[in-house]
Structure formats: structure tokens, C-alpha cells
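Take a look at the structure below.
Yeah, one chain of the complex is gone here, protein chain that is, but the others are all in their spots.
Letters A and B mark the chains as written, and numbering starts fresh at 1 in each.
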Amino acid sequence: MSAPPTSRPRVRLPRPTRLQRGGLLVGAVVFLLPLVVDIPGLDPAGQRMLAIFLLAIVFWVTEAIPLVATAVLVILLQVLLLSEQAILPGSEEVLTSASVFAALADPVIVLFLGGFLIADGAAKFGLDRNLAAVLMRPFAGDARRTVLGLMLITALLSMFVSNTATTATMFAVVIPILVALPPGKARTGLALSIPVAANVGGLGTPVGSPPNAIALGQLTAMGEQVSFLGWMLLAVPLMLVVLLFAWWFLTRRYVPPGVPLDLELTADFDRSPAARLFYVVAAGTVTLWLTEPLHGISSSTVGFLPVVVLLATQVMTGDDLKVLQWPVLWLVAGGIALGSGIGASGLDVWLLGLVAWESFPVTAVVVLLAVVGLGLSTVISNSATANLLVPLAISLAAGIGTDPTAIAVVVALACSLAMALPISTPPNAIAYATGEVDTRAMASSGIVIGAVGVGLLVFGLPPLWNLLGLV
Amino acid sequence: MSVRDDGDPRLLSVVVGTGPIAARVVEELRAEFRFVEVVEVADATAAAGLVEQPDEPQVPLVVVTSTVGSVDEAVDALDRFTVFASARVALVTDRQVHDDVAGAVDRDRLDAIVAVPWTAGALAGHARSQIARWLREHRPDDPRTDLLVTPEGRPLERPDSELLREMELEADDVTRQMLASIERVLGPRPRLRLPAGVRITHQDHPVDAVLLVLRGSVALDRTTRVGDLRLHHASTGPIVGLLSLAHQRRAYFTARTTTEVDVVHLSIEQLDRALREDPDLGAALAAVSIRALARRLRRAEQLQVEKIELNRTLDEERQRLREALTALEQARMELIAQARFATLGELAAGIAHELNNPVAALERAASYLAEDVGRVLATHPQGELADVALRSARDRPPRGTAEERQLRRALEPVTGDRDLARRLVAAGVTDPDMARQLLAADADLVGLLEAAAGIGGAVRNLELASRRITGLVSSLRSYARPDGDPLDDVDLHDGLDDTLRLTAHRLRGIEVARDYGELPRLRCHPAQLDQVWTNLLVNAADSLDGSGRITITTERPDDDHVRIRILDDGPGIDPEVLPRVFEPRFSTKQGTVRFGLGLGLGIAKRIVDDHGGRLTLASEPGRTEACVVLPIDGPPDDREARS
Partner (left out) sequence: MKLAVLILEDEPPVRDALERDLAPFRGAIRIEVAEDVDDAWAVVGEIDADDDRLALVLADHRLPGTTGVDFLVQLLADDRTRAARKVLVTGQADQADTIRAVNEAGLDRYVAKPWDPDELRAVVRNELTEHVLEHRLDPLPHLAALDAARVMVLLRDRGDR
């Protein structure tokens, strides 16, 4: 009588929360408002773009619909309102539909695709775990040293692998020793160190986290080229300083000195031909990224190289391609589309004209943007924050007469420094779910590290960049 | 023409048939016999009319001619009359083939057959011999027998041929005649006098001479795979060695004298000469040989019959042995089962005893715990409330899970939190208003109340568990009472209840109805009867397989007996299987009937039988009833012992 289990999954629609219902309502209102009300100084294309922008703000902030859905909605609305396929009459075409859709395959998306594939391959062949095992060896013994090692390795992995995946990998390694520790502060410190390091590590490269890609993509759209190595020169110093500070802060606060902690990890490298091939491809890709000034091949092109080689050699297959984090790629694509729409529709000029930005000191404007980015991305998605703020920041750059690259990078990095709440980033959510970290501990460390990070970002980095002649 | 005494009956010879053959027969017979009337009839009915005369003539001979049609039918018809049934029957026929005589031959009713045409006088000769035999058999003293002589005047007794004549002589006479013939040819032969034990031929050795045994006896032995066998002794005959001529001149037997014997030794050559010169010797030798062979053959046939009889006896013995073995095996199985049960009983008694102390400790600990916790709680500022929670949790019967959830749901609007509602219910707070007050006053109190109620529930479970163990222990103890003399004043209901308790794990899911009547106390072996109840209940439970109804009815059908019926509504026992369920080893484990503890209904039946009672099982689908009837005043052997 045992009925064969049906393979058809039961799809259940989640019930919208009150916030989501409110978001849908408010989103609809703010979307219709610029379309109905005539806004002085804004031509019809700008008004339509404003409607899309406001809708995006409300939906991304309230998550009335999933983030990626908002991203594709933005793309669709731009096609329907601003392109040659517009359904509303009375507006000049400011965009071609092809250029809007092109955001889905923007060079930055291609770069990310390569990064994701390498990250997934690393997981598939156990490279990430084995690297962690090898690199942890010098840090064995003392708990504080172990935490330092864990954080450095987590950050290093996180530069090339998504912050979330890095956190998951590292927790899978750490949980056995975590539960072996006596309950108390040391556990909290250890559990906190991983998401913090993962979040901070994400700053380091263009593929480290989506806000980086969003900034990079919008700068590229503006004609501002930033190479892979260029980004690293801009961001790695901050990353290292914040990481060391975070280690110092967490260990002082949670890990008493002299606590013995042995993290015995055994490295067991996969030596199959497929794995070896993958190691070569990964190493080659990273090398090419880091040596862009020598050969001049753009990082996106380099990023597409492993995609081709790994698929051609069948080291990775279509199945690996299927499980890539397409929602993240499309979320970034939505941001890129939004940014180019704002620029093309002239909305940026109108926004710039709203406030007499010239009267503010540059630093104040940068501080404001960074703090808003930090605050907003603390409660909503980092990528969504970057999607909204980076176009604004780039628009402002012209108004306040500063370099758009610097300001875009500052805003993107500020978004990644938000880690005060469990909902701030997925790594935080994972750490919180382990039950070893309460909101209080997370908030206190997040605020301190975020504040120090943003402080350094705003006051330390631009002078350094100037000094080094990077910007 | 009648030559007969007045006392002698008239003799008739009946010729059945018509036509020239019959006429010739009548003619020849009439010419031959003077004291036998020859009559001709067409068929059997006519013949009957002929003999039913007041002077009751007798019929020594019936001649049936082939003109009657079916010979069998004619003979059958004649044989219906007593007077013809004893007559000799001759068939005169002109047919080449007869397929109508099977019945007559089979019943030995055809004594002579004469073909047409016959040499003159031949038929008369046959008739003469047949009538003579009839007379010798039926009227041995009839003087008319002497009138029957051969044409040569020889009495009918003596055969015509030398061989048949010799065959009818006494054995010694033939031997003597033969020896005389031999000595006529070869001159006097020396007599060899041999003591007992001398071998005169040797098995498988060449034989060059025959030995004529004149006095004493010789045994014939043969060595076979199963040893030396004596095959002939009395049946040896007077000539030894002759048969080996038909056996490539090798002796088949070892001939050994068993007494002192006188023999005459004749080499083959001498015998050959004697036979050549005296033709009569051949007939004598043949007669002696045939006589000896006939004896040996009869002996062999007798042996064959004995062998068959022996085999039959052996088969019977073997069958009896097999039955005895089966019975023994069954008895052994029963003994093993009983021994196992006895061991189980001792074990159970031991365990029951050992369990007493821990159970008592458990029971006391539960109540001490409640008291002590009560005292501890009294020191707490909210102790009184907690104590109430503890007591109510301890005393209240466990709630059903559905009811519990309902209570929780009722509190959810007050708490707004499913888990808090659950904790309140667990703490014994079920009234929404009370819950609201409690939460308003001190939300932390819920934890205390929950813990107190938890302790109360734990104490209740402890007490419940130890009470259950106590019940099981006492059941176990009475169940495992050792066998001895029957006990007086036994209440069967106690045994049934104990058994129900101990088989509870087998009865889960089954509804058990006890329809107990008024039963007198009786004298019996209660432990043995408990085995009966166990077997019957487990049997019923197994057939129900987890759901159904068992009804136990007790009643007193008459002044001297009690009756216990165990009825289940299971699928019933296969009618083919039902008659065998009391066989000791019977079990249909794969089917519907299963017996617990490997005992089975056979033992149950034996126990009831030993009590002088009766165990019967009736089954149909949906209704299987085991019925036990027991005498009130104890087992019969015990009754005898007491009186």
C-alpha cells in the first residue's frame, strides 16, 4: 500500500509579513506619484526613472518582494518605460532595450561568474577546506593565535569566495571545536570572529562581495576603469587594518589569554586529474587577475577564462553552472541597470540640483554617504544598499567636484562594513543561528568594528590613495 | 440291466446336446455302462426335469457337447442344481477353438475334453475314469466301482505307463527296484556305510558320481553371502548328485550325512551303462528324480510362503515400532515443554521475590520525594502556590493530548506565544483569566509553577509505575506456584486475572470482556490451569493480530462442574487444521494459529484431561471458542487417593 512518493514538490507561497504588505502598498504609491504628479525641473524620462528608483528603494528596503525580483523588475520597468519598447507614450527613448538587458551580462557579471565558478570548484574539490587546514598550522596552540589564524584565513578565502560560503565552510570546520569549548565568552569570540573576518575579507577584491561589483560596474559604465589589482590596492590596506583591529577587539573582549585551543585540521588534497586541472586553472586565473597591468587583459575577460576552460575540460559541468548564485548576479545586474538608467534619464542631474552640495565640505558629504550606507545596509541587504547609493554617490561626485571612483569605492566598502545585526549579512545570520552569539554581542562588536572601519575609510583612505597617487 | 443293490441310488449320466454328436456319445456310453443310465437332453432345464424324480438319482457324469452353444452357460445352468454341481463334466466338441469355457475352467468344472471324431472307445475310457473318480470321492463304498475296469481288465487305479506307475509306488520301493535294475546290469554294488557328518558332494566341485541313499538321511547345505544355509533335509530324496548333471557337473549343494547312512556309489559312466542296458531303469530314475524334485520344489514353495509371511510380520513390527517412536518423541516434547515451563516458573518466582525490595523502595521514595519537595517549597515566598501546582499535578489523572492542545489554544490569545501557553498548561494553569493575572503579577512565576507541576507529574508517574510493578510481581508469584498436591478453595477468577495481567503485552489493542459468573471455589492445580489460560488467551490474541475482542465467560453448568469459555472474533481456525490442534507439536505459525511459549494446545488439553475435565475448541470465521469444563471436587486420581 506504500504509494510511491510523488516527485512533484509542494510549492507553498509564503505569507507576506506586515512589513512586506506595507512595502507593496507604499511602493505602488511612490511609483505612481512621479508618473501622475508633474515634478518641476524633471523631464518625463526623468520622472519615469524617479518612479522606478523610488519603487526600488521601497522594495529593496522592505523586501516586499525578493531582492532579485526587485532587480529584474527594475530592468523590466526600464524597458517598458524608457526604451524604444515603452508602453507609455510621450517620452523620448533614453535607452535601448538591448542596453538595459545587457546589464544581465555586464562585464562585471562575467567577472563574478568566473569568481563564482572558481569558488564552487574550490568547494567541490575541497580546496577551501584544505587550504584552511594548511594555513592554520602556524597558528596552533593558543586560542588568541588560533582566532587570528582563523580570521586571516577566512578573510583570504572570502576575498575570492562569497562571504556566506566562506562562513559556512569555516563554521563546518570550527563547530566541532566550538562545542568542545566550555560555554562562555571564548565561544562567543570564536563564533563572532568568522563572520567578521568573512565580511571584512569581502572588501579585498572586486569578486569579494556584490557591492564591490556594483561599484565597479557603475564606474565602468561611466567610463572609469578600475582593474582587479587596482581595486585591491584601494581596498586591501583597509581590509588588513580593520581585520587586525577586529581581532584585537574580539580577543581582548572575549578570549582570555592563555586559553589552550587546538584546531587540528588535516589537509587531504584531492589529487585526481580533474582536481589538479582545477588547481592550475584557479591559480592561473588569480595570477592573471593580479597581473593585469602586465598583460592588459581585463579582469572580466580573465574571469570568463576559467568558465570556458573548466566547462571545456568537464572539470565543471552544466550541473555546477546550475547551482551558481544567479540571484546574486542578477541583483548586481539590477543595480547596474538602475545606475545607468539614472544617468541616462538625467535623473542624476535633477537629484544633484535638489541640494546645494557645493556648500557642504567634501568630507561631510563623503561621511554622510558612508554613514547612510553603513546604517542602511545594517538593516537591509548590502547589495541593495549599494544598488541605491552608488548611483547617487557617482552623481554627487560631479556636484562636489571629487573623484567618482573614490566616492563609489567608499560607499561600496561602507556597505560591506555593516555587521551589527544578525540580519545585516548572511555570515552574521549563520553565526547567530549557531546559538553561540547573542544580538547584544553582535551589535557591540559590529558597531565598534563598523565605526572604526568607516572612520578609516573616510578619513584614512582618501589621503592614502592621494599619497599613493591611486585616485 | 440294472446291476445294483436296493440301497444304492440310481446313477445317471446326462448328455446335454442334440444332433449326431450327442447321439454318438449316447450310443458309446450306453454300450459301455450297464449300471449307469445314459440320457440325452437338449439343455440344462430339461436335464433338471430329468433328475427331479422321487428316487433321487445321482449324476456322476455330465457330457456337454459343443452343440449347446456356450459351454459356460450350460455348465452354469447345470450347476444351479445340487445334483449336477458334484458331477464330473466332460466336453465333447467339434470346434477348433473354445472361448466359452473360461468360467468352467476357472471353477474347476471341466474334467475332460474329447475332440470329435474320437477313436472308438476313447470317450468310453474317459467316462469310465471320471465315473470311477466320482464314485471314489462320493461313494467310496459303492460296490459298482469294481465293475469299472479297463478293456484289458486292469483296475482303473493303475496307470498304464511305467513312469506313472512308478510314480505312484512308495519311494523306497522305487529305490529298491532301481537298485535291483542297476545290479542286474552292473552286478552287486557295495553298500557304503558312512557316519553322520560326512560330505558326500561338495558345493561347486565337479561331480563324477551319483549316490543312491538306501538308509539314513542327508542334508543339502549351500554356502551363501549370508552364511551356510541348510536348504533341504527331509526333502533331499534318495539320489544325490544327479541334478548336478544339469549344472555343468558341478555340485550346487554340499550334501552332508546327518545320520549313519548306507549309500551306493555309482559313477556317471556306470549309470550311463546301466541306463543303456535297462530301459526301465530310466523310468525309475526319472520317477525317483521327479519325486525328489517335487519334494524340493514344495519345500521351496513353502519357504517362499514363509518368507512372505515373515516379511509381513516384519512390516507390522516396523509399523508398531514407528508408532512407538512417534509416541515417544511426542512424550519427550511434552516433557521438555513442561520442564521449560517449570524452569520458567522457578525463574519467575525468583524474580518476583527479588523485585519486592526495589519496588518497595521505589514506592516509598516517591512518597518521600513528594513530602520533602513540599517542605522545600514551603520555604519559598511563592511556595504555597507551587505546592498547589505540585499536588494538583500529582493527583490529577493524565489529560489526553487533544484536550491538552485545546487548553493550550485557549490560552494562546492571553499569552500570544505558543510556548508560554504550553508552559502555563504544564504548570496547571488552564483558566485564561487566571493566566492573565499570573502573567501580570509575575511572569517568572510560570517557571516555578511549571517545575513544581513537573515534580508532581513525575511523582505520579513513579507511583503509577511502582504500583504496576507490584501488581505484576504478585501475579507472577501466584502464576509460578510450584506444582504439588492440588489446592482447595481456588478461585478460578484470580488465576484468569493474573494470566490476563501477565499476558497484557500480548493483548494490547484487544478488547477483553470478562463475563464472570458465580463460581464455587474448586480443588485443582492452579498453576497448571494458569498455563491453560495462558495458552488459550495467547492463542486467541495471536489469531486477532492486534485488534478484536476476547470474551471470557465463566459459569456453573451443573452442581459438579464449572465452565470457562474464551471466545474471540478472529478469522478462525482452518477446518482442515482444527482436528489436529491438540496434537502436541502442532503449530501453524505461518497461518492463523500460534502458540505462545512453545507450549500449545496439546499441553492445555492434557492438563484439563488430568483434572478430569474437558477442553474443546469450536471455530468458524469470526467466532472461535475454547471451552473448558472442570469438575469442582478436584482431579480424579486425587479423588481416589483421598477416599
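The rule is simple: contacts are C-beta pairs under 8 Å (C-beta built on N, C-alpha and C of every residue); 3 or more make two chains touch, one makes a residue touch a chain.
Keep in mind it's a predicted model, so treat the numbers as computed, not measured.
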Q) Of the residues listed, A:Q47, A:T62, A:T154 or A:T167, which one is in contact with the missing chain? A) A:T167
Q) Which residue, B:N357, B:T379 or B:T401, contacts the hidden chain when the whole complex is considered? A) B:T401
Q. Out of B:D99, B:E170 or B:D419, which is the one that touches the chain we can't see?
A. B:D419
Q. Looking at the whole complex, which of A:G258, A:G318, A:G435 or A:G469 touches the chain that is not displayed?
A. A:G435
Q | Contact footprint on subunit B, counting only the chain that is left out | A | 398, 400-402, 404-405, 418-419, 454, 457-458, 461, 464-465, 505, 508-509, 546-547
Q) Of the residues in subunit A, which ones touch the absent chain? A) 1-3, 5-6, 10, 12, 15, 67, 120, 123, 162-165, 167-169, 171-173, 175-176, 202, 209-210, 323-325, 327-328, 331, 381-384, 425-426, 429-430, 433-435
